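Sharing a structure below in structure tokens format, with a few things to ask.
Only a single protein chain was left out; the remaining protein chains are all shown in position.
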Amino acid sequence: MELWENGDPIRDEAAPDGPIETRWERRRFSAKLVNPANRRKLSVIVVGTGLAGGSAAATLAEAGYRVRSYCYQDSPRRAHSIAAQGGINAAKNYRNDGDSVYRLFYDTVKGGDFRARESNVYRLAEVSVNIIDQCVAQGVPFAREYGGLLDNRSFGGTQVSRTFYARGQTGQQLLLGAYQAMERQIAAGNIEMHARHEMLELIVVDGRARGIVVRDLVTGEITTDLADAVVLASGGYGNVFFLSTNAKGCNVTATWRAHRKGALFANPCYTQIHPTCIPESGTHQSKLTLMSESLRNDGRVWVPLSASDKRPPGDIPEDERDYYLERIYPSFGNLVPRDIASRAAKNVCDEGRGVGPGGLGVYLDFADAIERLGVKAVEAKYGNLFEMYQRITGEDPYQVPMRIYPAVHYTMGGLWVDYDLQSTIPGLFVIGEANFSDHGANRLGASALMQGLADGYFVLPNTINNYLAGGPFGDISDRPEVASALSSVESRVQKLLDVDGDRTVDSFHRELGHIMWEYCGMERTEEGLTKAIGLIRGLRDEFWTRVKVPGTGEQLNQNLEKAGRVADFFELAELMCIDALHRAESAGGHFRAESQTPDGEALRHDDEFSYVAAWAFSAEGRPTLHKEDLDFEYVHPSTRSYK
Amino acid sequence: MTKAPVRKPVPATRSTVSLKLLMAVTGLLLVAFLFAHMTGNLKLFVGPENFDHYAHWLRTLGTPLLPETWYLWIQRAGLTVALIGHIAAATILARRARKARPVRYAHRPKVQGSYAARTMRWGGVIVLLFVIYHILDLTTGTVNPAGGDSEPSARVIADFAPGRWYVTLFYTLAIVAVGLHLRHGIFSAVRTLGQRSPRGERRARQAALVLSLVLVIGYLSVPFAVLTGLVG
Partner (left out) sequence: MDIQVRVWRQDGPSDKGRMVSYDVKDISPDASFLEMLDVLNEKLILDGDDPVAFDHDCREGICGMCGMMINGVAHGPERATTTCQLHMRHFSDGDVIDVEPWRAAAFPVIKDLVVDRGAFDSIIQAGGYISAPTGTAPDAHATPVPKADADAAFEAATCIGCGACVAACPNGSSMLFTAAKVSHLGLLPQGQPERDSRVLDMIAAQDEAGFGGCTNAGECTTVCPKGIPLTLIGRLNADYRNALRKG
């Protein structure tokens, strides 16, 4: 039986055409406005309080809409965006080093391996400059130079310095800025905040997204919340792999529920795997920790030349080491993009040359840097990262080389949205990592923070007016769709509790993660993906007969929360494999072993696959593929080469 | 969602920070008094006449602008108000603090921060008891063996006579309590008044230590001198 069906192509109807420099301006002009007096009559639900959701909620509330926000943590300030370290890009050209909106646009389209929309990316680059202004006005303490002006660094191998940062805590500082703006609106009565609440269903009435079903994670109470529009800003789904750099609670539930209600899910297989993470230390491992990419500026990556060499790193002489990145990519060396560095690490480990427990690790060695710059200088640059490494591993990176290994980090795929960030369900908007919009097949470093804030502060608050101008959409509290959404959630929760089997939720999640990492991770093959789909289906059936969720639904029950998320991950995992299987090319974060150049590099097939794969849900497990063709008027697809 | 118990809004003048400001100002006033008082006490070493002369001088301070002993009464009133303000604020804050932690920890290591900081409240109560006794003893003479009409130096010397070692012991304990109270108190007052640099913090802590040591030694030298017969 075919795993999927082919459906009609789709188009982004909201996208303006004409010169790319004026598209955003023209869209803003053509969008309908809402009279300020009417805004108080319109309510918007925002699910998520990360950079995207936090900035959107604050801005919509400032505009006068009645906003209700949700997050599963105990405070909006703890959304996963808090963990971002490196920085945020903006085309300010403060360095006068040749940067411009156009260059950022160009780099992002190219970095995304020509699988993103030009219009969206151009707009992202355009509003990037406003983000920095906004954040500085809010008091975000970006790093500054002695003259008092903002400092910039170059990040992820770009040739211009356009990354703004706040030590290694950029995400934290940006999020606190958005959080504080939100708290101000909460105090003003414009936002109603519901922390420790999880969205478990989308309510669609008359074809419009009109509300959500939420569970109060403290009391277990399940209720509905109805509004004129729903915004999902619920982040990425990297946790389908169990081990990832995402926070433990990151999940796909909000977007998956919307997908089941009709929203298309785009490019689910595009996953970013970050090369510099601390390797697993044992079966107890619950998550992986990212080490900033900046380490590759001075650290040298190597493994022993011979697979049988089990000596401690210090005993391996220089000529028996393989500095494989420098060898294979002489011009970029240790600074090749993330996907390339990750796959190279996997390859040497597959050859049996990996180091550390289980042979899953490569060395990142600072001995040369220490000799060249001195311990002091290395400490000044990387001291806090070294400390973090030592805290976790118990090893001193000044003495022994660090061990690193790739880990799942970011998901480029997400709900399909048009230029207005509206999904295929009218009234359902999707922003931040939860949508698929701007990064194509691979995201550049420091661009996710930029996208989240661009969506939340500047794009959505403009485009949503066009939709809300048609509202208020009337009272729907008596409609059967509302009651049935509520009861479907209640029965799903009950079903999870009723299985009462003999395996824990985590054990299923771990096993699912293994399958995904093995077959839908850094390298994918037709055979592996087909096998994975079978394994996932089997495991999912087992889940519904053997899972054990202790406790009741009427209290704080963290295992019940996890169980619901894992149940949705099973369904998503299958779609990811199907998407990966159908895309018989290599692009960005998706590497198909069948599609590579003779020397092992990713090989795109622009003639066949230059489209966005947007999937429609099917209850029978046979999703329908809708293709949105990508046109490149400005940046012409070329082969990424880092040799 | 469970909600933390919300208290009534507190006006700025009675906020925890304002009450602390009151404690800092009154506390420092009391410290200044303690130093003046100590200087007077040390005159006993010059000779009982000198000490008594000083005690008399206190009564004539401010004359002829003020009638005799008026200054002394003004000072006493000022100190009493300060002390009452200090204690009232301390009591309110202590009660708020207790309410802020209704359930105690099952496992709590003895002290992590400074010992002095942890004993402010009990130390303060000991000091208060002592102050009351001290006034009845040496100011009014009510409980002094030499009686209310004697010369001040005679009262002091009678007080710390070797046979009355328990008085000396109580006095010593109280002075040590004052020392501990101020070892943290002086630093704390400076911080409450807005000290905010790391270097200033080191200095304030050192100053607090030195000043409280000087006070303890200064105050204890008198009874020990009497006890050992150095003065008398």
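So that you can tell them apart, the chains are marked A and B in the order they are listed, and the count of residues begins at 1 in each.
Definition applied: contacts are C-beta pairs under 8 Å (C-beta built on N, C-alpha and C of every residue); 3 or more make two chains touch, one makes a residue touch a chain.
This one's a predicted model, so the numbers in the text were calculated from it and none came from an experiment.
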Option touching the unshown chain, where B:Asn41, B:Thr69, B:Ser150 or B:Gln195 are the choices | B:Gln195
From the list A:Arg23, A:Arg78, A:Arg296 or A:Arg640, which touches the chain that is not on show?
-> A:Arg78
In the complete assembly, which of A:Gln555, A:Thr597, A:Ser618 or A:Thr639 touches the absent chain?
-> A:Gln555
Among A:Thr108, A:Ser154 or A:Gln173, which residue is in contact with the omitted chain in the full complex?
-> A:Gln173
Pick out which of B:Met120, B:Val176 or B:Leu220 touches the chain that's been left out of the picture.
-> B:Met120
Write the list of subunit B residues that the hidden chain touches.
-> 1-10, 12, 15-21, 93, 96-109, 112-114, 117-118, 120, 184, 187-188, 191-198, 200-201
For subunit A, residues touching the missing partner are 55, 58-59, 62, 73-78, 80, 82-83, 92, 94, 130, 132-139, 141-150, 166-167, 169, 172-173, 176, 179-181, 183-184, 186-187, 193, 195, 218, 247-249, 281-282, 284-287, 289-290, 388, 391-394, 457-458, 461, 502, 504, 506-507, 548, 550-551, 555-556, 558-559
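The criterion applied here is as follows: only the chains that are shown with their structure count from here on.
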Quick one: subunit A and subunit B, Cα centre-to-centre, how many Å?
-> 62
